[in-house]
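What follows is a short report on a single structure.
Just one protein chain is left out here, and the rest sit where they should.
As written, the chain order gives the labels A and B, with residue 1 at the start of each chain.
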Amino acid sequence: MIAELSSPFLLYGAVGCLLIGMGLYSLALHTHVYRRILAWNALGGGVFLFLGAIAKRNAYGGSSDPLPQALVITGIVVSVSATALALAIARRLQTEERGNGA
Amino acid sequence: MRDRIEIYDVLLVVTLIGAAWRALFGKDAFSATVFFIVYGLLMAMAWVQLDAIDVALAEACVGAGLTGALLIGAVRQFERAPGARALRRTMGLRASIGALSLLALAGLTASLFEIENRRSPVPPLVERSLGDSGSAHPVTAMLLNFRAFDTWLEIGVLLIASLAAISIHRLYDPSPIEGRASTAPTRPRLQIQSQTQPWIMARTLLPLLILVGGAMLWFGSHAPGGAFQSGALIGAAGILLQIAGGRSALRLSSLRTRSLLSLGFSSFWLMAAGALLAGGRILEYPPASAGAAILALEAAATLSIALTLNVMYACSRPWGPEP
Partner (left out) sequence: MSGMDAVSSSALILGGFFFLAGTVGLLRFRDVHSRLHALSKTDNLGLGLISAGLILRAGSFPAGAKILIIWLLALLASAVTCYVIAEWETNHERQDRNL
């Protein structure tokens, strides 16, 4: 059964794909690492929305499919820890390369 | 259960894409960061529309709130590279990167139409086992019981990231080698500047945050909530205190910090070892006390997560005396 045009699955899935495309473009376009960290987060957000759209589609009873929800919660937490570590490493790299203080 | 999109969905989606556009392609990095926070909060609203309340809470607390705090703290410390390559900005290269991204985007969107609505086998299984799982809420049961192994490793990832951030932060010493001990703060103190606005906000919000965080931990057993959201709220309380105090009072390498950081991971480990020794499989809770086991694991995880978020924020501050 293919999705009909007014289902939330299609809208939010398309938004997720759009975010993935924008994130990829920004990731490839920008050279500074801070911009790339933002792009990476947007890319991850798009993937999560895609998963969430599929979860909504497999809904039963009153709520959506809990398995993709658990995956997305895990993904959000891992994504924030990766961002924190990436910022720390990027700052340290900048200091080492240019020799200026914080 | 909403099965059709409404005007609200369309407006939300348009604003979300707009905020993401400004976040990714805005000229000024600071305004891009602010738009990123706006994008995170709008994502939380989108999750509510997708009937995923736990994810909405996690995205609002952790995705928008904590990531925003980290990014705002970090954006002022980055500078433009002196020899920034202008190569990337030529129109031809931009066009080809754009075309490739559009191709990927089109392919993914086309796949949306191909995904058949198969009846996923998971929801009936969850419904059948929910009574024995120890939690009345499907997402909590999924996170802490059916897929507890994933949660265990996720807390492991948090632990690794916090330890790595501490190492990078601690070893960073801008003073020359001979005077290494000169600028090191021997015992960081919490200096609350009491008439400042951040402290006024912190002293109102701190009790509220701890109360709501604790309530969220309890709610997780039968309603949206759970360890991550609760840990994020309590972590936010600590971060507010850091913002108001002007200097981080965390002793990052102390035994107390390290043991609290690893409390979540090790309690999962103990539970798994206990289950194995009692003759079952890894992380197989006894059905009678599954609820208590889940609550104990969630409490340990909450403390760990709160401290991890605090440590990550502390490591994103500049080292040494405040500029």
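In this text, a residue touches a chain if its C-beta (ideal position, glycine included) is under 8 Å from a C-beta of that chain, and two chains touch if they have at least 3 such contacts.
All values derive from a computational prediction rather than experimental measurement.
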* Asked: In the intact complex, which of the presented chains make contact with the chain not displayed?
  -> A, B
* Chain not shown: contacting residue from A:9, A:34 or A:50 -> A:34
* Structure fact -> Full-complex touch with the removed chain, picking from B:30, B:113 or B:149, is B:30
* To do: Please pick, from B:78, B:219 or B:269, the residue that touches the omitted chain in the full complex.
  => B:78
* Among the options B:98, B:198 or B:214, which residue touches the chain absent from this view? -> B:198
* To do: Provide the residue numbers of chain B that touch the chain removed from this figure.
  => 27-30, 75-76, 78, 80, 197-198, 200-201, 204-205, 208
* Asked: At which residues does chain A meet the chain that is not included here?
  -> 30, 32, 34-35
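Quick note on the criterion: only the chains that are shown with their structure count from here on.
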* Asked: Any idea how many Å lie between the Cα centroids of chain A and chain B?
  -> 12
* **Touch list for chain B against partner chain A, complex** => 1-5, 9-10, 13, 16-17, 20-21, 23-25, 29, 32-33, 36, 39-40, 43, 46-47, 49-52, 54-55, 58-59, 62-63, 66-67, 70-71, 74-75, 77-82, 84-85, 88, 94, 97-98, 100-102, 104-105, 108-109, 112-113, 115-117, 119-120, 122-124, 126-127, 138-139, 141-143, 147, 150-151, 154, 157-158, 161-162, 164-165, 168-169, 172, 174, 228, 305, 308, 312, 315-316, 318-320, 323
* Residue numbers on chain A that touch chain B, as the complex places them -> 1-3, 6-15, 17-26, 28-35, 37-39, 41-42, 45, 48-50, 52-67, 69-74, 76-85, 87-92, 94-95, 98, 101-102
